[in-house]
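Below, a portion of the complex is reproduced, with chain positions unchanged.
Going by the order they are written in, the chains are A and B; count residues from 1 in each one.
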Amino acid sequence: MDLSEYNHCINVRVRTFEVDSQGIVHNINYFKYLEIGRVEYRRNLGYTILPSGIFNDGLKVVVVHNEIDYRSFAYLDDLLNICTKIAWIKNSSFCFEQIIENKITGSIICEGKGILVNINKMNEPQSFGQKFIDEIKTFEKDLIIK
Amino acid sequence: MDLSEYNHCINVRVRTFEVDSQGIVHNINYFKYLEIGRVEYRRNLGYTILPSGIFNDGLKVVVVHNEIDYRSFAYLDDLLNICTKIAWIKNSSFCFEQIIENKITGSIICEGKGILVNINKMNEPQSFGQKFIDEIKTFEKDLIIK
């Protein structure tokens, strides 16, 4: 769990409608922060998501696996640092690994992982183009190509 | 504020991800309960909403006004009674009036109102058909036709 391995981080503020009756971010809402991190990761590479949910280079991905290990609590109004990398790529899928830390204290809030599959218009898995793979390889020096 | 004027009520349970740090339903989430009441109101008249967000009789409506007056608090795990009526219809719009009460204690939690406009495929206002108006008139004896 080394934040120096992450080339992409963004900040998110915890909002009133995201904490539960214990004053802590509800466990589900951390997935929202991870999702924001994933979209911003792609924006950082020059792509934006269209109203249809497809990216402007035609990339259409669906999430097939999502998980979080919770380490400590985030509280209302905390400023969080969401760090995102792509750990591996296969033929038609790739894996986001993410860490959320408290931006001020540096304590690790949780670690997340998401596996996404590239699909075509018939919702069938489709190989990534070489351009996509090359871009990720350039950005992530430790990328594993499975 | 007379619940006997309401011919359509459904029950909703307050969930863990809907309360805030004061243990009270976050003010925004009552709008979710109102929205559920509105869709179920139409189901009760025989119509269902399709994945596109359009009802299966072709009705496509957008909300142009939404409001809530909050009277008392709802808490985690409370069982709520969401009562919905259509108070008036105009050429291409109508108004939902709604009350949320605590199902067990009978105390009024809030009163809501939503004005919806019927739109065509170009997102322009479109007159309701007579069938729609007749159905509401049959269901709501005090309906005002503006």
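The rule is short, and it goes like this: a contact is a pair of C-beta atoms (placed from the backbone, for glycine too) under 8 Å apart; a residue touches a chain by one contact, two chains touch by 3 or more.
Here the structure is a predicted model, which is why all the values come from computation and not from measurement.
Here 2 copies are displayed; the structure file describes the full homo-oligomeric complex as 4 copies.
Everything below uses one rule, namely that only the chains that are shown with their structure count from here on.
Separation between the centroids of chain A and chain B, computed from CA atoms only, is 36 Å.
Across the interface of their complex, chain A is touched by residues 16-17, 19-23, 26, 28-29, 76 of chain B.
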